[in-house]
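One structure is given below, encoded as structure tokens.
Only one protein chain is missing; all other protein chains are in place.
Read from first to last, the chains carry the letters A, B and C; within each, the first residue is number 1.
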């Protein structure tokens, strides 16, 4: 941490900051510049709230130096991690690129099985589908609950696809673990720390979606919650952020792919359906994500988007999904040739 | 809902949209303009996901007309609601302005009691203080838990202040209700719908903080979740949003005060501590909020901000709090004179 | 400047950074922490692009310490500046609060004179009105040009109000200076550096509006451009920023008032018309700004907003303006009593 003093601060002000720094168990290092004095505080106290020093007289600002996350970072593990969704052949990360497709919600048995077979045939390794749906509107369709989970499990038996489904609350952990292969934590729950700890104690991989206004640091700290609770199998998923842009439902910031690969060993998967909100944008954003080095894609697929109960506007058909997977393969092959 | 067709769409495209609209149970109304055709869909189907129509051929966009919330809106209740935190004399809303102060976290008994007495003396009606703390960093101080709640309850007995404290998870509802007077749902949980339903079934007022990137519509829909689950006593709280601004921790959008008063009957309280992140900005933003018509303030107060365990940078001292309350009173009196 | 190295960097990496720092004419100061090494660079080289060092091997990031602006800051002038719009009695800043009202555009002679007399009577010191209008749409009304300036000057003669009007281009400087008292640089031109230099050479005060996504630092640097070109009379004006919020045209961040007062000696005026986009929000945001310590207000006033050629949605009537001025006076008087 660096404490920057205001111009014209007194020696007493600096001494006071040094005292506060020492009280935190940190070593001080005062640097007197031409216009400013700064106090560098040395030592690893990531878990202490140092911002309180900002209140001391003539402190201008506090600049943290250490990233607050550790086990999610490359500081502790330099090689990228591969995480299997469901046994060998279903890895994402460390060179493995995995496709996950399926409807926003499980609507009924025949709908889900039809989509499952279609995405399997197209080359997917995972099946997405919501049984518990976080809906902004309390009167909207909230998902089929356990019945939806049963249908998902049946689809896994029929296709071999790993089931990826959202978990919204700590009391759903046991139930969802019984049926699903990957526990998805949605964007609205990225900061639901009790839920992060709960899935951190489960023995299934977690697909952690970035909060729509989370910083990169907060995203990795959410992963840190899960890992430090005991579950190292965290797959990060970017699904778009809130901005002023009006032609998308969310802005998809693909530069997070190289950023994550620089900061963390965890795989990063892209969701261009949530990430744009419009079906016509999904294929090009899928190709872009793969070209940029994404470890996988999470895509909403529906056989009849016009009648989808949820997220129809951003769902693509199985045909479009299949062509997209072929095109992604062409890009990967070309770049690796 | 209005469905806007692209220029040059065919009659078949329009007919197809009309069919989809009718399938939803809505009456269609086609308007052929000079450059565009639009299909107005008439009927109240707030709970149906109409965006799926966007996928139909030559549909340009969907424009919703009805606000999706209802019981939180002025459509159903035109007069502003007054909500008592703890019996008569502790109302906010409908002309009652209430001050709530206290530390970010309950750190220990003597700290809390000292602050409680100070804010009471300054004119507060409520005491804030966290026993369960949502911390971005898993290694940070997480609050005292039940011990903290006991200290808060003791402070209520000593001062008569209503206790406002955060609830982070559905399994804490019974415990927190046992000690607290007002259940606070934090910004990170505004979209935690399971928690909203859980506090909607509790018999205590709820202080609902706006998510830091929530729209006004989403904010009112979160209130709608709580009210429709059975609890009409929802106090809205603005605590700042995420923007590009670098000189604040959050941007405090005070125009939400007239916006809420136009859209809803619920009281709106402002939190300038979270809403700025810097103690030096808190007093002026308190005065601004009151001048703009806020129904109350939620302010972090600590007797020694430099040593606060959490949020020291944005905590003001009891002396600053007391002067601020006096100044707010002057403004209210002047405007009502 | 602080150069933060990545964990595990080599001594050669540090030596290389030290060499780059020295090449810039800065003195180095290496601090070896528990997890990180940082290189502090000492000396005032605000004008050198130091970010290039980010490209050196194993540099994690660069943290600037010095604010890049100087003459706009309190480093060089600690007391707040008062700037007269048009002679004694028309100051803003240093305790003087000035009201400026008028239509978005000058539409015709009778319209402008009527509004001018009304705002004068209400207590304004300045008259706003656009003769050259920056319009997003090339086909929209672009203002009356010189004819509009003549009408503005006539209104000044009739009322004594200072004329505040926008200047859009370097070739308009002489013309606008001939008629106006204060040169307004609009939000779209805050980064138009050639225009900043041009008004910096003019001998009239400048009302500089913040760019709608400018940082505070960029705002003060734009003022620095004007001041360093020779014109010290810069009035800052906040007019709202672009965010994700949907219920306003712009988000009005009033915390910039205490922030400017901490960083700069320049006056800060608030424009709640642009700052919200809706007439019904304007009065409460005016009161909030004054309560927060603003040095003045810039408000769009029109006698018939429903028929205004521009910005009708955010224009208030002379009656609403007059009541607002009275209420602002009540607040100022109460706080200063």
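By definition in this document, contacts are C-beta pairs under 8 Å (C-beta built on N, C-alpha and C of every residue); 3 or more make two chains touch, one makes a residue touch a chain.
In this text, all values refer to a predicted model and were calculated from it rather than measured experimentally.
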Residue among C:28, C:263 or C:311 that touches the chain left out of view: C:311
Of the listed residues C:2, C:149 or C:221, which contacts the missing chain in the full complex? C:221
Would you mind spotting which of A:30, A:229 or A:287 touches the chain that isn't drawn? A:287
Footprint left on chain A by the chain that the document does not show: 213, 215-217, 241, 243-248, 251-259, 262, 275-276, 280-281, 284-285, 287-293, 327, 330-331, 333-335, 337
Footprint of the hidden chain on chain C, which residues? 20, 23, 46-49, 51-56, 62, 68-69, 134-141, 168-171, 188-189, 191-196, 212-213, 218, 221, 224-225, 228-229, 242, 278-279, 305-313, 315
Taking the full complex into account, what residues of chain B touch the chain not shown? 2, 4, 7, 29, 31, 33-36, 38, 40, 42-44, 63, 65-66, 75, 242-244
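Operating definition for what follows: only the chains that are shown with their structure count from here on.
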Steps needed, at minimum, to go from chain A to chain C via contacts: 1
As a test of understanding: of all chains, whose mean C-alpha position lies farthest from that of chain C? A
Which whole number of Å gives the spacing of the CA centres of chain A and chain C? 38
Find the geometric centre of each of chain B and chain C from their Cα atoms only, then give the gap between the two centres in Å, rounded to an integer. 30
Interchain centroid distance [CA atoms averaged], chain A/chain B, Å: 26
Please set out, as single numbers or ranges, the residues of chain B touching at least two other chains. 213
